[in-house]
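These notes are about the structure you will find just below.
Just one protein chain is left out here, and the rest sit where they should.
Naming follows writing order (A and B), and every chain is counted from residue 1.
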Amino acid sequence: MLPVAWRFGQPSPLPGFRLALCGTLLWLAVIVLIPLGGVLLRSSSIGLAGIWEIATQPRLMAALRLSFGLSLLAGVFSLVVGLLIAWVLTRYDFPGSRFLDAAIDLPFAMPTAVAGIALTAVYAPNGWFGAPLAALGLKVAYTPLGIFIALVFIGLPFAVRTIQPVLAETEVELEEASATLGATRAQTIRKVILPPLIPAALTGLALSFARAVGEYGSVIFIAGNIPFASEIAPLMVVMKLEEFDETGATAIAAIMLGVSFAMLLVINLVQAWTRRRLGHG
Amino acid sequence: MVESTIFREPMKRDRDVADERPLVRRLLIALTVGLMAIFFFTPVALVFVEAFRKGAPAFLNALGDPDTQSAIRLTLLVAAIAVPINALFGVAAAWAAARFQFPGKSILITLIDLPFSVSPVVAGLSYVVLFGSRGYFGPWFAAHGIPVVFALPGIALATTFVTFPFVARELIPLMQQQGVDDEEAALTLGASPWRMFFTVTLPNIKWGLLYGILLCNARAMGEFGAVAAVSGRIRGETNTLPLHVEVLYGGFDLAGAFAVASILAGLALVTLIVKTILEWRHADELAISRRR
Partner (left out) sequence: MSNSSSRLYLHRLLAAAAFAFCFFIVFFARAETALLNVSYDPTRELYKAINQKFAAEWKRQTGETIALKASHGGSGGQARAVIDGLKADVVTLALAPDIDAIATQTGKIKADWQKRLPNNSSPYLSTIVLLVRKGNPKAIKDWDDLVKPGVAVVTPNPKTSGGARWNYLAAWGFAQKKFSGDEGKTTDFIKALFKNAPVLDTGARGSTLTFAQRGIGDVLIAWENEAFLAFEEFGADKFEIVFPSQSILAEPPVAVVDANVDANGTRKQAEAYLDYLYTPEAQKIIAKNYYRPIHTEAVDPEDLKRFPKIPLLEIDRDFGGWNAAHAKHFVNGGTFDQIYTPAK
């Protein structure tokens, strides 16, 4: 995909490598690595056994299950909806399509707390959507469903933005060829259009999942915080802190960090795999 | 400026065999519009409706409140610290990662992305663990009279953390795409490294850089979870705009809360508009970074 500007082993004639790399590493260390290292160090003071004990507390397990499960569900949902939106935005030209395209990034630019308060107001039993839904007997705010909606709000842009460029790149000629060869439209979609999208879709899923697991601001207002039912993992960190148990908080944080890192690893593996399949970087 | 081999969107054209029937097509468009209205537009609309529910005077009143003003000042100040620093770093990181091959490069890029998937709550906590009075460095800073957490530096650090990857993420693919020909030419013609950087590299990446700064800024002004952990919530002093929204919301002042929220939402909209204009005008430079 990308032209390689240099070959490995060939010294680059360009200057500034050392300065740029040292600056980057220094900054990375100060802002990211040392603070996160501090969290790991503090959590390690209770040892792996201690972390395991905290991790396996039923209440935390329930919160982690809820956060992971809902994030995955929201990710998959975002993926399906994102595919649809990306398809419509890349393939069809209609009045307002550019406006919609710009609006995809809205959740990204919206402050999380504002989104959280607004979503809660919309989906509360006396809100714009909450009232009709409540009339149907469906509670949204303060239930896992509310958390799910907040997570979709957060995750959808990632799904759309990772799929969109790949979709735009696929060649229409292939589809035409497929149709000429007698494939139905459904077959073409399944056999020709979707397969190249898989890596991008997986990346989008992983990105939105990683973001959703840790999300706090937009979720905390709409979550009901009932133990074993609607309590999210980041809240458990906050709760440990309010109980003056900083070590416990860092232990949960360490678990969540592990998940973040694993997700990033997945993204990178998927991308490496894509690159190998496509033959070049 | 060099015209690079850049992907262009395929022309939107009438396709017969490779297209859905008009009915299906309209259905899909309607579905997209509907979904986006439900998920995206309603919450934003609500913010503005609630902000003006009690009329424009109440709205202006809320914005004129000294605590709100101080929150606006603090938020601008924090963004003015975090964004330039991250922009500078982002350019350095992109220069190292896009222009040179070195062992561990992919690990470096992964680490740059890390703040993106770390929970804001964990980010805030990490600074408390370091700089709190029971923290690893906290006592030293306290002994030297330098406040970190529950003061501006802590808030700026937490904000820098969450906005860390934006500029670098935007620039790395762009610079990889652009290649080194221009820069090598400049050097061959005898330009000093810095001259090369300012006259060749920077002009080439300026729109991508601006784009990254824009996203970085939007996030810097809107961060809640990480900042909440290190702010101390002192009214009129360490409350940023998003925290002030929560304060007003908790103070039964819903009109005020939504008025302040509407500034932030308005800011988000402005960001999107500028971003969209950038995308239209400079599609060739930006398209590449959208292909991550």
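Assume contacts are C-beta pairs under 8 Å (C-beta built on N, C-alpha and C of every residue); 3 or more make two chains touch, one makes a residue touch a chain.
Just so we're clear, the structure is a prediction, and the values are computed from it rather than from any experiment.
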item	value
Chains still shown that are in contact with the chain withheld from the display	A, B
Of B:Val128, B:Ala158, B:Leu187 or B:Ala268, the one touching the omitted chain in the full complex	B:Val128
Identified contact with the non-displayed chain, of B:Leu60, B:Ala80, B:Ala185 or B:Ile273	B:Ala80
Touch criterion as defined above, residue of A:Ile31, A:Ala124 or A:Ile267 at the omitted chain	A:Ala124
Positions on chain A contacted by the hidden chain, ascending	58-59, 62, 120-121, 124-127, 139, 141-142, 220, 224-228, 235, 238-239, 241-244
Contacts of chain B with the absent chain, listed as residue ranges	1, 77, 80-81, 84, 87, 128, 131-135, 138, 142, 147-150, 152, 195, 198-199, 202-204, 206, 232-238, 247, 249-252, 254
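By our rule, only the chains that are shown with their structure count from here on.
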item	value
CA centroid of chain A to CA centroid of chain B, Å	16
Interfacial residue positions of chain B with respect to chain A in the complex	5, 7, 9-10, 12, 15, 17-20, 25, 28-29, 31-33, 35-36, 38-44, 46-47, 50, 85, 89, 92-93, 95-102, 106, 108, 110-123, 125-130, 134-136, 157, 160-161, 164, 173, 176-177, 179-180, 183-184, 187, 193, 196-197, 215, 218-219, 221-225, 229, 241-243, 245-246, 249, 257-258, 261, 264-265, 267-269, 271-273, 275-276, 287, 290-292
Residues of chain A defined as touching chain B within the complex	1-3, 5-6, 8, 12-17, 19-21, 23-25, 27-28, 31-36, 38-39, 41-42, 81, 84-85, 87-94, 96, 98, 100-119, 121-122, 128-129, 149, 152-153, 156, 161-162, 164-166, 168-169, 171-172, 175-176, 179-180, 185, 188, 203, 207, 210-211, 213-217, 233-234, 237-238, 241, 246, 249-250, 253, 256-257, 260-261, 263-265, 268
